[in-house]
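The complex appears here minus one protein chain, its other protein chains still in place.
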Amino acid sequence: MLLSVIGHYSLILGLCFSLIIIFLSIKNFKNSEYLNTKILFSSFFQLILVSLSFLCLVFSFVFSDFSNETVFNNSHSTKPLFYKISGTWGNHEGSLLLWLLVLTLFISLFLIKTKKQPVKYKILTLLFQQIIIIGFFVFLIQTSNPFNYLYPTPDEGLGLNPILQDPALAIHPPILYLGYVGSSIIFSSALAATCLNMISKKWATHIKKWVLISWVFLTLGIMLGSIWAYYELGWGGFWFWDPVENVSLMPWLALTTLLHCILVLEKKQVLTSWVIILSISTFTLSMCGTFLVRSGILNSVHTFANDPGRGLFILVFLFSLILISLFVFFFFHKSTQNELNNFSWLSKETSIIINNWFMMYFLSVVLIGTVYPIFLDVLSSQKVSVGPPFYHKLIVPFLIPFLLAMAIGPKLKWVKSNLEDKLSMILLLIISVLISFFILKIFEANFLINTILISSATYLFFITFRDFFIKKFNNISQNIAHFGFSLLILSILFNSLFSSEITTNLKVGETFDDSKTKIFFKSIKQKEEKNFKSIIANFNIENSMGITENLSPELRIYNQPNIVTSEADIKTTMISDKFIVINVVQNQDYFNVRYQVKPFMLWIWLSVLLISFGGLVSLFKKNYE
Amino acid sequence: MYGRKVKLRFLFILLILTTLILTVFLVLKSLKENVVYFQSPSEIKEISELDKKKIRVGGMVKKSSIFITSNEVKFIITDFKNEINVTYSGAIPNLFEEGKGVVAEGFLKDRNFFSATKILAKHDENYMPPEVKEALGNK
Partner (left out) sequence: MNNKALKITTIAIFIIIFIVFYKALQDTNIYTPKKKSNNEIPSFSTNLFYSNKKINSSELFKLDKFYLLNIWSSWCVPCRTEHPLLMDLTKNKKIEIIGLNYKDKKNSAENFLNELGNPYQEIIFDKEGINAIEWGAFGVPESFLINDGKVIKKYIGPLNKELVEEIRLLIK
């Protein structure tokens, strides 16, 4: 009760501080020899207020204060403490508050950390960032106040959707938001730099840190969501090309492209328009994602029941941001005419530009696949969904040149170069083609496109692996990230090619037997937990080599809300995952059993970790090359 | 003759244009091939010709219509006006229950029988896919 009042008023006060900051900034902008310390203080104060408000919500959840509507709707007194806390951002209102918190946190960090840049630039960045912050404040207070008061106070809450009660999903949103919101800093600072016409090498070096930070978080955030989908949704897949997943992939693609463009800009005054457009689109794509997920206009397996009324606000807000940035871009940006001159086909920047074009292509494929159903519904009111085959068909073939360019590109020098040590590179290419050919021959999965794809991924793998030992190419962070990427593509390929799956319905005591695998449904037992009942099944699985494995998947029947979830049992080894999940069919004796062997599952996660580790290394390394 | 730079630039623009046209063509083509249409049982009854395309059917699982054997599940999807029999073998999502909304993806055998390859799960029991809502709302 008291907490809600404090939380609510600190939000309103925080909004007031936004106005104060804007007022001070405009005043400061006119005589800008040094940054007014009042601005700094107000920003910190705003941060403190938002954190206070956030803490109030966290404690309302911890103490199960059901007079707060958000707590009532999303919590339950029997929930473990960890999920009470993570429940804070597991819902619409709380997650928006978290957005706001990260927004204010980042702008404060930006103000402290940015020392060598002109004061005018800092103030303008702050101004643009405050526009976003105000938008979120108004959105929170107006349409989704997390501190709505309930009277009379209910005795018990409705509980958090059990499928969300999971450690990976508890930390997934904060990390993803750090990535999304980090891109807001890039957005504001790119706009500020455009206004002051200072998109330059110096600016690139300065903004690169922020690009890297958000990129690392975004990568990790996507991975966590994917891990969660893998073991909690019971499909055994890790990426479904579902709209909600696509929506997090799009900013990642834009951000990755931006990261590479910034590297070029750091060396040469080219690609300035590109950098600005990418900075703008990264953040707008993040916002667009929020809009599509929150408004419920997309039909996705991840969609939760929600309120379309809120969608309108985000939509208007999103498009005003786009219009502002377009205005800034068109009226302030003067593109240097000779951008394309002194430009050689065989140089590092060419290869980066080529890869950027591929990235943009991937981005547009994902974008079209995601929004096409919306457009078709509005224009012809036909309901469609775009499935994985669409994405596979359009993306997979283009990965081949993409991978090859990734292998060769970093070998080239800036401006103009000849390809060095051609011989060993060609040798490696031949070796990788042969290897992939034999792998596919042995496992009898011979498709031309797979052979070529695996060859190019193996090629990238070898080249990057070799480069770890060669001093001349000691761009270690890039090398780690590219090595990770080759590993990722390889593991995904092997995973999808060599996965096997058995789905069957079994009663207790029955055995499924095809010539390769025997699945024996040994027993079930019941267990009572604090907030759910669980049915634990026991399976003996014997494969063709005569090795038996004991797996016990679980069914959880949560009491509040009343939902059944399946907990898969996964035996993970370096080579493969054995994945089993059961489900009960209403009023029937049969259990639906799904058993999968998924090779190299662990490597998918490891390689994504490696990719983001590459980003981290680059962040902490001072000046390379 | 044009200078080398102009020539290069011309080539560059030409290259971009061709790729763009090619891309647009590719995207549109595979969109056409890989889009899955959503239909309600009543709409299926009105289809004039059946084709082999994958579709999605949505509605409610009819009460006490689920019948399960060791290798398949049979149930009826209804929009309270028309019904369709569905056979399915594969993994069943948690929120698949009688009297709840369901979306099944697969192929039509004829106007009354549908062979599903996938049943779509939802995370939220209160969430009803907009298509299903509309299919039910039009009754």
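Note that the chains take the letters A and B in the order they are written out, and that residue 1 is the start of every chain.
As a convention for this text, a contact is a pair of C-beta atoms (placed from the backbone, for glycine too) under 8 Å apart; a residue touches a chain by one contact, two chains touch by 3 or more.
The model shown is predicted, which means the values in this text are computed figures rather than measured ones.
Only one residue from A:Ile171, A:Ile374 or A:Ile395 touches the chain missing from this view: A:Ile374. Of A:Gly221, A:Pro243 or A:Gly311, it is A:Gly311 that touches the chain left out of the display.
Annotation: of A:Leu105, A:Leu150, A:Ile536 or A:Ile557, A:Leu150 touches the absent chain (contact as defined above).
Across A:Ser60, A:Asn73 or A:Asn505, the residue that sits in touch with the chain not pictured is A:Asn73. For chain A, the residues touching the absent chain in the complete assembly are 69, 72-73, 150, 152, 154-156, 158, 291, 295-297, 308, 311-312, 315, 319, 322-323, 326, 330, 374-375, 377-379.
Convention: only the chains that are shown with their structure count from here on.
In this assembly, the C-alpha centroid of chain A lies 26 Å from the C-alpha centroid of chain B.
The touching residues of chain B, counted against chain A in their complex, run 5, 9, 12, 19, 23, 26-27, 30-31, 33-39, 54, 56, 64, 66, 68-73, 89-98, 120-131, 134. Residue ranges on chain A touching chain B, taken from their complex, read 161, 163-164, 233-235, 296, 299, 301-305, 340-341, 357, 361, 364-365, 368-369, 372, 382-387, 389-390, 393-394, 503-506, 510, 561, 563-566, 581, 583, 585-588, 590, 592, 594.
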